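Only a single protein chain was left out; the remaining protein chains are all shown in position.
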Amino acid sequence: MTTAGHAPSRRTQWRRIFAVVAFLGMVLVLWEGVKFLGGDPWFVNGEKVWTPPLSIGIATDQNLPHIWSIAGALAEPWRRNQEDSLFIYLAGKALYTWREAALGFALGALIGISLATVFVHFQLFERALVPYVVASQTIPIVALAPMIIFFVGNDVAAVVVVATYLTFFPVTIAMLRGLRAHDPRALELMRSYAAGRRTIFWKLRMPASAPYLFTALKIAATASIVGAIVGEGPGGIQEGLGRAILDFNQTYTTGPEKLWATILVTALLGIVFYLLVRLAELWWLRDRAPNVLT
Amino acid sequence: MTSPSVVEIAGLSKTFEVPDKGTMTALSGIDLSISQGEFVSLIGPSGCGKSTLLRLIGDLTEPTTGTVTVNGKPAPQARTDRDYGIVFQAPVLFDWRTVEDNVRLPLELIGTDKATREARITQMLELVELTEFRRHHPYQLSGGMQQRVSIARALAFEPALLLMDEPFGALDEMTRERMNSEVLQIWAQTGITVVFVTHSIPEAVFLSSRVAVMSARPGRVTRLVDIDLPRPRTVETRESRRYFELVTKVREALRGGDGQVELDEAAMEQVAAEGLG
Partner (left out) sequence: MTDRILQWLRRNLPAILVFVIFLGTWQVVISSLDVRAFILPAPSAIAAALVENWEAGYQIWPAAQNTFLEAAGGLVIGTLLGLAMALVISRWRLAADIALPVAVAISAIPIIAFAPIANNWFGVLAPTSKMVIAAVLVFFPIMINVLRGLTEVPGSSLELMRSYAASSWTVFRKVRVPNALPYFLTGLKVGTTLALIGAVVGEYFGGLNVALGRIVIESASTLGFEVTWAAIIVASAVGIAMYVLIIVVERVAIPWHASVRGERPA
């Protein structure tokens, strides 16, 4: 069936894009479809044009605003007496959150790679610490977020710490596999060249672990954004998406479209970051044979 | 009195579509007839299509032209009627089933009643000498043992035909020779017809009643060599003079020779003395 490689055939790529677009279309149709069947009456320019036959709780304009309302809200000022449209406002916040997430992402990746390297070369450390690495991920980091905020201080650094925390685990575990994923005979070959540990590391283990690293980085991309957003809340960071979510959640009853618009922008941020990592992966692994890892 | 023909192949050819590269003709103009109870090996250079030919017999792929008749029926029907068992190069056992459960699989699919089914499984496991390992899982067995399980499975529902695709290719020479003897024993006991794909000349000669030599792509059957070695064939057979002659004959046929073999008597004595086979 689909053996997902890092460079799928042209036909599969188009198919995938088509699939996502078709899916989006279906969602939109379903969204408005449900409102058509059981939402609030539809108005166009102040005139009632349609009264749905049924009554479905979730489909009210309060709970599920019309798609065009959300789009419209994006075009309008994000608050009375403000110049910027909601979209510009949210884009700015998204960028801010992304910077925190990216920093956490980079740090987490670095820590993960370093930890895995230490573990691979010193089995004692591996046996001593890996159980805690695994346990650390069963701790809902998000529960730790307020703690970290108070500990590090009420600013960006705290959020970065949370994002780092969420990134380092998948990277550590993936690199631990990756650094050992090479063909054992390749290792023997290197030894026959009397290559030292450092040479073996840079010329064999690291390149061999690249596919695994990217798998983890794709997970970490989303995780670091989640971490940033959740960290911003308790941290009282004003400039990020987390704040926007909390604010628009509070004003939900007067303007539900804004919260939905924020969620939309958050989703886009996640997807864009993921795609960036994917592009990096496609470029980095461009010369390699396709394999079954995604 | 000629035995009934189990496999009849006429005018068979197979062409593949290769994405971005056009077509590739694997087999061209194959005619072959295999009688009941024969042991026929298909041998040829890599890429000559011998595995494809085996799969055409098993209706695991379709011919481009020509016909394949198995047991008097078109190949697809023979497959639906389950007239053959197949052994691949890898054991293809299910990790999650024990040895006996793996052998049970085809019988479950056919819907054999419980009593007959269990009797068959016991019988098959005895045949391949793995009775004590019934409840083991595949990962607990060596490669050779796993292949024996897949042979037991292939024979479980008593097919008329056994197809084997380089089944011992992944094994070491010693185990391979032993497995050769075991296959011959099973063949003698069951009277089944066997089509055996290999790229080992000694193996082909040791096992078969006839060897079909194939050419490189597009594959054709260039020669059929009758193997008139006496049976039962044993270790001594491998060291006999006639064996060397036949191995050489097949080798020459593979190299495109005219089938005439001139033997260097002195060299033969030396080879026999050094025990090479």
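A and B are the chain letters, set down in written order, and residue numbers restart from 1 in every chain.
Assume a contact is a pair of C-beta atoms (placed from the backbone, for glycine too) under 8 Å apart; a residue touches a chain by one contact, two chains touch by 3 or more.
Not measured: the values here are computed from a predicted model.
Only one residue from A:Pro211, A:Gly240 or A:Gly270 touches the chain missing from this view: A:Gly270. Only one of A:His66, A:Arg79, A:Arg99 or A:Arg177 touches the absent chain when the whole complex is considered: A:Arg177. As for the chain not pictured, it touches subunit B at residues 58, 60, 79-82, 84-86, 88, 90, 92, 94-97, 105-106, 108-109, 137-139.
Subunit A residues in contact with the hidden partner, per the touch definition given at the top, are 1-4, 12, 15-16, 18-20, 22-23, 58, 63, 124, 127-132, 135, 137-144, 146-147, 150-151, 173, 176-177, 218, 221-222, 225-226, 229-230, 233-234, 241, 245-246, 249, 252, 256, 259-260, 262-263, 266-267, 269-271, 273-274, 292, 294.
Just so we're on the same page, only the chains that are shown with their structure count from here on.
If you average the CA atoms of subunit A and of subunit B, the two centres end up 53 Å from each other.
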